[in-house]
Structure formats: structure tokens, C-alpha cells
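In this view, the complex is presented without one of its protein chains, the others remaining in place.
Letters A and B mark the chains as written, and numbering starts fresh at 1 in each.
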Amino acid sequence: MRKKRKNIPKSENFSVYLNKTRNDWLKIVSMLSFTLIPTFIVLDYIVMPDELFAKFMIFRLVVSGILIIQYIILRMSSRYASLHGLFITILAGTMIALMTNDLGGFDSGYYAGLNLVMMAVVILVPWGFAHGILNALTIIGIYAIVNVLNLHSFQIENLINNMYFLFSTALIAVSVSQIRLQLLRKEFDANIHLIIAKEEQDTIMNSVDEGLFIVQQEKEDEYVIGSQQSEAVTQILGTSSLAGKGFLEALSPYFPEKIITDLAEYLFMIFNRDVDNDLIRDLNPLEKLEADIPSELEIENKMLKFEFKPIRQMSGEKSYLISIKDVSKEVEMENRMLNNEIKAEHESQMMLAILQQGPAMLQDFVHGVETEISDIEKAISTDNNTEELSDAIETIFRAAHSMKGNAALLNLKFFAEQLDVFEEKIIELRDSDKLVREDLQTIESDLDIIKEVYTTLQGLIKNIQEFQGKKETETQETALESIPGALTELVGRISVELGKKVRLIAEKTDFTGLPASSAYIIRDILVQLTRNSITHGLEEPEARVKSGKDETGSITLNMQPDGDSFMIDYRDDGKSFDFAAIRKKGLESGKILESEVEQWNDTKLLKLIFDSGFSTAGESTMHAGRGVGMDIVKQRIKNMGGDFKIKYRQGEYTEFKITIPIKVLQEV
Amino acid sequence: MKEADLSVYSGGVDNYFKQFPDSKVVMKDHYPMEDKFVFLDYSAIIGISGSRKGGLYVTVPTAMIDDLITAMGVGPADDALRKDMIGEVANNIAGNAGEVFGGDFKISVPIVVTGEKHNIELPVAIPAMTIPVEWKGHTSFLVVGTE
Partner (left out) sequence: MKIMIVDDSTIVRTVIKRYLAITKDEIVAYAANGVEAIERFKEHLPDLVTLDITMPEMNGLEALERMLEIKPDASILMISALSSKDTVVKAINMGAAGYLVKPVEAHQLIDKIKAIKEAANEGSGFKRIFRWRRQLL
């Protein structure tokens, strides 16, 4: 590699180059001379007078011998080219001049041999004017001097003729030599430009972050990578040079087969069809793509971005500059920003939801969630036998479900969604055959997520309360009174989502004698009942109209103290229990045996609904179908020593009459 | 079906109505649907095959489809034009989704039905998502369900 030439001054650089070239040519001249000169012995033998033949042969052999020695010197060193040139000129010129003298001086036609010497020495070597003229005149001078020193009689016309021819040859030879020198100069400049351009290109190729190379179409389905490529190519793709390899073959280890076939189609298009730059960009199949890059120890996953830029080459053939960028960091950043945005959106949604709630409700909600979370934690840390493990799971399940209901009640969508995910996890556990203690610990990390969201929520609530300047104690009073309003909102939301029309009518709401702390329990029961009514009981508007009902379903609510008990009277005018569906579900789940199906009357089936883990909804949704709603109601009421009665009429209504001892409520 | 998939279809709705700059299209919160699918006056159903199997349908009231036909500068509306129009709307929404889902996302020619009563077997995978689409004061629905 001719590197670093750029630093040497150009002119000095050229003289080195010139000397080298002249030396190369001199070697050729020398070689020609020491082969041609002895060859002429054959001619001499035919045409020369016998007495001169031996003398001429000695001349020729001596000169050839000297020339061989010169040739060896020329090979060893490229210095003193012009002196070497002059030496050959003098040597060969003197020899032929002496021969013309022996053959009759200026009258001899043997001077023609000097033309040959002139051509060899002047034309073959790029001397330029000065040296060319010097060499040519030296030859003519020697001819003149030798023949004048040993003058034979001659005719002046012959001398004029000979000189005429010699000078003409000299003129032509010198001109050619000059032109050769100029061409050499141009050649040299062009080479220097190439070298500089190559160096600049190398610098660029080694310092850009993008992988760069050129791809050309060789045959119909063959696309070949060019000889030049930036260093980043090997860094990004973790391979050695791709130069000369097929583009498709070079990329196939990194991408799935489908991408490679798409790429083949795309390459065919951009090489063979008339496509504009927009199309080249828009249809690029490697726009932003995951690639598996094998590194030393493992396979690294990178996001790569390829770009195709068309280049028209001088030959008119199409080729493309391919740039490859590793955009893994950018993509990661984008994703992180997106996540932050989503998080911020969730927070602002929760904020909005909180702002719409009364402070009493919020306080109560925070209270409730704290209780449920501590219940879950207690259940997780249980360390007893299998039977108690499944009890623990049920407890966790109920707690999560209850929290979800309350979160939905307050329209805290994100929190409710997180709880839904949590619940899903627990269902998996509950359904697994062999439950071990360690399984419970696996949900701890999930609980941590719930707690994290809850902490955020708690912070938001606290901020708002401070902002609103309200103290906890002041808000306690209204927690119970806010129940009907919150339920109305919940009914509104769920019914819209399920495409139903429902209104809630709270007729009597008298909470006399009840502490604010009981609000959570009462609301919890009502939330489950309401969700259940809207999902299962109340029909779509069209169905209601068909069966002669008002298209809007209604839920009627009465709450008041009745002696030592608090009484909740809840009623919806939906189609009531679908016993056929319950029976079917019971059969499917194995709770009802095929053989005993006759014995399952409606009352018995009704009891089944209150069994934990039984639900008639087809798929579980956010609102119902997990099979815990009724179970929770039953459990909560039983736990407080309360009681509840169900009244229903198929197609008309369902009614729940719930009584809870006020004493118990006061102790909660 | 993923949430991200759903936004691709709603993007298709947006893209379609963008050609009428004078009126805005509004999509409400989507909700799941398992049975009792909603059918308004005109509905166009498209089957989807490939890696996402299922289908989608667009269902609109007559008044809305008439407004659409007028907005396209064609008319007067009759039954044939209405069927034609709703088919084209569904085709556009489904077709445009291919830009994100790629070549493996194949769609059928739309089948158009009128009213609620028909014997078409819905190709929609369950649970399907319903997106209410409001335009010029009319409410229509896009229902999508793929595996």
C-alpha cells in the first residue's frame, strides 16, 4: 500500500517517480542494445568486407559486454538515470560512428544505424526536451567528430543528406520524448488523486457509525456486495468482511425466512422496476427490525435499520448504497418514553377519578384496600397443610375481587385492571392440582405491583385532601351517605359497557346508628349485587321491549335500621336466574352428576350459585364471571352473623333481603 | 385480541373518514361482545385469514350510509348503492390493516347484509371488540374479533 504519500511535497515525489520510470525504460533500452548489437554480427557476416568483419565483431562484443554490466548496475540502483542515458548514447553512438568511418566516412550509408540508436535512447525513455536534445546532439556530434578527425574524401551532398535525416529523426524522437514526459506527469497526478481519494474514503469508511456498502445486481436473483465497506458493518453484524458475498445470503443468518423472501422480492423490484425514491423508502422491508447477532458468547438482540439509496453508475447500471444503523438504544428510549406516557396517563386518569369522588368515599376506599392487602399478606404467610393452603387462596381471591369491585366503583380503571391481572394469577393457582406453599410466594411479586399502584393512589388522594383542606375526621360522617351516589355511577358505567340501559333508584337510605367504618362492608355487598344484576339478570333493551317491559331496567334499593338489625332491601326487575344455564354449568364443572340431574330442583341449583367458584357467565370480564360475586356476599353476611333471603320470579324480578345486626356493624 | 391490534383497525376508520375533511369521526371506548351482536340497517362482513383468524364487520344505519354516499359525491342513494358503499368501507378498514400486520393478513371480499335477520355465519372470533363510531351525528359500530 502506498500510504502517507500525501505528506511528501508533490514535486519531489514526482522526481522520484520519474527517475524510477526512466530507470525501468533504461533497463529495456540496455537489454535491447545488448541483444540487438551482437545480432547484427550475422548481418555483418553477409554484407561487410571480410577485413572489417573481425574488427566489427570485437566492437560489438566489447560494447555488449559493457552494456550488460550497465544493465546490472541499472538493476541495482535507479539513481543517475540521465548519466546512464548519456552513457548508452555515447557508447552505441561511438561504436556506429567508428563503423561508418571504417566504411567510408560521410559517404557511407551506415549512418542509418545512428537513427536506431536515437530512437531507442530518446524515444523509449521519457526524457523531455532538455535531455532528449542532449542525447540526440551527442549522437550527431560523435558522428561528425569521429569522421572529421579521420577524414575521408566525401561528397558534400552526402553529408547534407545524412545530416538532414539525422536531425529529422532527432526532432521526431525529442518531440515524442517530450510528449511522453507530459503524459507521465498527468498519469502521476491522476494516481496521486486516486490515492488521496482512497485515503479519504478509508477515513470516512472507518469512522462512520453506519454500516455502508454497495450492492449490485449480478444475475436475476443474485445481488452482490461491493468491495468497499465501512468498518461499522463488521461491528454491527459481528461478521468478517462481506465484500463479494451475496446480499441475501449474508443477511439470512440474522432474520427469519419470511423477511429474507420479502427482501428478495423487494430487491428484484428496486433493481428491475422503475421505482421512485418514495417507493424505495416506503416499501423497505428492513425498515426497523429485530436481528439476532451472534457475538462471542451469546446471541445478541439488536434493532437494525436499513436504508437503500439508489446510485446511478457511469456505466448506467443501477446499484444501491446500503446503510445499516444499530438503533437498539433509540428504540429502547422510545419504548421507555411510551411507558412513561402510559404511566402518566394512568395517573392522570386516577387523579381525575379521585377528583370526582367525595373525600369520604376515598377515605373509606383507602381503608378497605389496606384491610384487604393485609388479609392477603396474612394468607400468603400461612405455613400449614394443604387444606389451609386452599383456604388461603380463597381468602386472597375474595380480597382481590372485592378490591377490584371497589376500584371499579370509584372508576379507578388502572388499579382495577391490575387487580384483574392479579386475580387471573390466583385462578391459575386455584385450578392447579398440586398446590404447595412455594406457589403462594410466587404471587408476592404480583402483590408488590398492586401495592405500588396503591401507594401512588394513596399519595394522590392525600395530595387532593390536603389541597381541599379537609381533615379525615370531618369526612368520616358522609362515607355512608355517599353510597347511593357511587352506586348510581357504577351502574351507569357498567351498563354502557355492556350495552344495557339500567337505572338505580335508592328509595330509603337511613343509616341511623351506623358508624362510618361500616360503609365499606355495606358498599362491598351492594357492589357485588349490582354487578351481578347487570351482567346476568337485566336484559338488553331490545329483549326487554320484546317481553313487554320498559327498555330501561331498574334496581331498587332500600336501606334502613329495623330493630337491632340493619336491613338492606335490594331488587332488580331482570329475567332472574337462568336455571337451565346453571344446570348446564353444574354438569360441565362436575358439581352435578349426570345421574342425579333429575334431583336438582331450582332451590338446590340456587344454592350452587353461592358455592365458591361457580359462575354462569361464559367468559370472565372485568365485571363478572369470576364466580365469586355471590360467594362474597354470602361469606360477608355470614361472617357478621347476618342473614339473607332471596325472592324471585322467572322473567320478572329478583329480590334480596339482607339483615345484619347493628351491634356487629358498630364493632367493625 | 390485543389492544394494539384494535388500534390498527380504529386507525383504518380514521384513515377512511379523513377523506371528508368537513366532518369529524369520533370513536368511543370499545367493549367486548360475546353474543347478541349488534346489527343495524346495513352491515358488511369480512373474513380474515392468515396468522390472525377471524373477521370484522361494520354496521351502520341507513341515514349514515346515505350521508356517506352524498359525501362521496355519488347518488341518489338506493339499496344497491348502500350495499356497495358499506362494502367499500369495510374493505378499506380491513385492507388498510395490512400495512401493519403484513402480507400474512388476508381478507375476503365483503358480504353485505341488511337488517337484523339474516343467516350469515359470522367469521368473527370471540370475544370480539365493539368500537362505536360516530360521524355526522350517526352512530355505527365496528366489530372486530381475531384469534
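One rule holds in what follows: a contact is a pair of C-beta atoms (placed from the backbone, for glycine too) under 8 Å apart; a residue touches a chain by one contact, two chains touch by 3 or more.
From a predicted model like this one, the values you see are computed outputs, not experimental measurements.
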item	value
Residue among B:107, B:122 or B:143 touching the omitted chain	B:107
Selected residue (touches chain absent from view) among B:15, B:49, B:114 or B:139	B:15
Residue of A:268, A:579 or A:610 touching the missing chain in the full complex	A:268
Missing-chain contacts mapped onto chain A	262, 265-266, 268-269, 272-276, 279, 282-285, 312, 314, 316
Interface residues of chain B (partner: the chain not displayed)	15-16, 18-19, 69, 72-74, 80-81, 84-85, 87-88, 91-96, 98-99, 101-103, 105, 107, 109
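Keep this in mind: only the chains that are shown with their structure count from here on.
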item	value
Centroid distance [mean C-alpha coordinates] between chain B and chain A, Å	33
Touching residues (chain side chain A, partner chain B) in the complex	258, 262, 497-499, 540, 618-619, 621
Sites on chain B touched by chain A in the complex	29, 31-36, 38, 103-104, 126-127, 130
